[in-house]
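Apart from one protein chain that is not included, each protein chain of the complex appears where it belongs.
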Amino acid sequence: MAQDDNTAQGDNDIPLMQKILDNHFLLLFLGVTIPAVLYTVWGIVDIMSIPLAK
Amino acid sequence: MSETTYRICPRSGMQFDTKAEKLMRWNAVAGVLALLVGGIMALGVILTRWPSVKLLDAETFYLVLTAHGVDMLLVWIIFFEMAVLYFTSSTLLRCRLATPGWAWVQFWLMAIGAVIGNVAILSGNSSVMFTSYAPMQASHWFYLGIILFAVGALIGCFVFMGTLVVAQRDKTYEGSIPLVTFGALTACIIAIFTLLQGAAILVPTWLWSLGVVKEIDALAYRMMWWGLGHSSQQINVAAHVAVWYLIAGVVLGAKPLSEKVSRMAYFMYILFLQLASAHHLLSDPGMSSEWKVLNTSYFMYFAVMASMIHGFTVPGAIEAAQRKKGFTNGMFEWLRKAPWGNPVFSGMFISLVSFGFIGGITGVVLGTEQLNMLMHNTFYVPGHFHATVVSGTTLAFMSLTYLLIPILFKREIAFPKMAQAQPFVFGGSMAVLTVVMMGAGTLGVSRRHWDMAFSGAPFQYEWPGAAYLMMGMTGFFGVLACIGGAMFLIVTVGSLLIGKKLDDGQISATCTPHPKGSVSDRATAHGDAEHVAVPGTVALAMLLLATFVLYYFVNWKYLSEVWGLS
Partner (left out) sequence: MSALLPPSQRNWFKQPIDKMEWLWIGLAFVWGMILFFMMIYWHINGKQNLSNETYKSTREMYSAKAEKWVAENTVRKETEREIPVVKAKPGEDVYLIARLWEWWPIVEMEKGQTYRVHLYSMDYNHGFSLQPTNINIQVVPGYEHVVKMTPNQAGTFAIVCNEFCGIGHHSMLGRIYVK
């Protein structure tokens, strides 16, 4: 039981996806970066690229 | 290592860190106070938009509308969510709350922020609406209040994350966190994005109101602000879905049909739900169609799919649990014989149905790039979000309050008959209210508008008679909904003040595991329900899908008939 993650038993049988879902800080990272890139950064790029009026 | 003590609730077997439970109580009470203030404001709003009543003058109306928005959408809901976060972490994981000191900083920052914001609004120089679109400027106190509130909430989110770490390290649970806590984690992650986004726009706007920053770009403000304004409502979605699972588990012993499916659905929320902030910019200049389409669709509707999955698995879990109890006749005996007399259940189920059928479907229609032009800034928009935030979130939180009054506040519910009727009065009138609001919006009636008769305008425009009818119904059912809200406040405040005191239960210095078979066990147990067919849920789901498809294409038909636009 010396693993550092939270799974106490049968660790090797646990599928990767379940491990991802159990990794709370990885989820936090994804949940902040994905919208920050797709919504915020892309949105700023869109606004910055609006041309000046003739 | 911890100086706190733990109370085991004799009614539920739930274990409360005594420091955390005080925080839960204070946050919940602060939320309910905000609900009271926001509810009084709601009455002002509704009685003014009721064309034949038109209670307030324009200036007061916009002031009251601003206060209603801020107190309901931010203060009530986020305070209550803080209580939910502490409950789903320290209580459901049976561990101590990380850094209760910081949690008090959360509480006081939010409380002070809420007071400052309200005073700024009520003093009359900040009637800028909840959205406070620059360059319309509020008093700098208004922005400061919201910033303090947001920073407080952010601290609360980190206390929650810290508590997950504590529980993991102290091994108070094994394997994965319970599904309900996972839902709260989803809400927390969305909240962190939301609040960071809010800080990124409100801090410069505050400096602008102080004269330090010269100009705020109006379009960039809208884009950044909606990352706060809409995402904060997505916190609610994640939180109230968690509350649905919690109540289904506690009241009926329902287990999710499949842990994997439910958690993957939450995962879709974590990744994509925040993108829907674009819903408010679909009819804006300057944002590209590619950006609009990808963001408004939560990256190809994966979050809608997730909501549809929750909408299936929550009633499915209830049906499976009921069938196991022997309610197996026909398609719907499980539903007919559900505990409708228990406001915890009835409120939760009305919340589920209203959110799915009214709020969810209209949200997708409203959030379709081109269809949005039919409804942008019309009365349809508040109609839609009252179906999500009020029928969905607020009603779910009200049900949770009924559950928590004996467990957390150690009081018997005062006025049990009123509590029984409340979800039906509130949920029923809110369902009609939201539908007629959207009806008026479909006819073009504007939101945030004091006078349908356009007094003082150089010429006239006469709304269709049906629009007046819808607005009259909005007034009537709005008042009814306010009565339903007042019933909730009477029951809650009454219970806290004069409800019969219940015993504390035993207090110990160490954490203990869940007693087998107790309410707390049911709320946190892992694993899927054993296989039971759920034909009733399948029928409900198909009805939802059919309604969805029909309503969606009706709107395209409607769009195809308006002026050509390109």
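Labels for the chains are A and B, by order of writing; each one numbers its residues from 1.
Rule of thumb we're sticking to: contacts are C-beta pairs under 8 Å (C-beta built on N, C-alpha and C of every residue); 3 or more make two chains touch, one makes a residue touch a chain.
Only a predicted model underlies this, so the values are computations on that prediction, with no experimental measurement involved.
Among B:Trp102, B:Phe424, B:Phe454 or B:Phe476, the one in contact with the hidden chain is B:Phe454.
Which of B:Pro10, B:Pro416 or B:Gly444 touches the hidden chain is settled by the complete complex: it is B:Gly444.
Among B:Ala187, B:Met224, B:Ala239 or B:Met308, the one in contact with the hidden chain is B:Met308. Although one chain is not displayed, chain A still touches it through residues 9-10, 13-15, 17-18, 50-54. Across the interface with the omitted chain, chain B contributes residues 58-59, 62, 129, 133, 135-136, 174-176, 217-219, 222, 257-261, 281-286, 288-289, 293, 297, 300-302, 304-305, 308-309, 312-313, 316, 364, 368-370, 373-378, 442-444, 446-451, 454-461, 463-464, 513-514, 516, 521, 524-528, 531, 533-534, 538, 541, 545, 548-549, 552, 556, 559-566.
Everything that follows uses one rule, which is that only the chains that are shown with their structure count from here on.
Here the CA centre of chain A is 23 Å from the CA centre of chain B. Remark: chain A residues 6-9, 17-18, 21-22, 24-25, 27-28, 30-32, 34-36, 38-40, 42-44, 46-47, 50 touch chain B in the complex.
The touching residues of chain B, counted against chain A in their complex, run 161, 164, 168, 171, 174-177, 182, 185-186, 189-190, 192-193, 196-197, 217, 219-220, 223-224, 227, 231, 260, 263-264, 267, 270-272, 274-275, 277-278, 286-288, 291, 294-295, 299.
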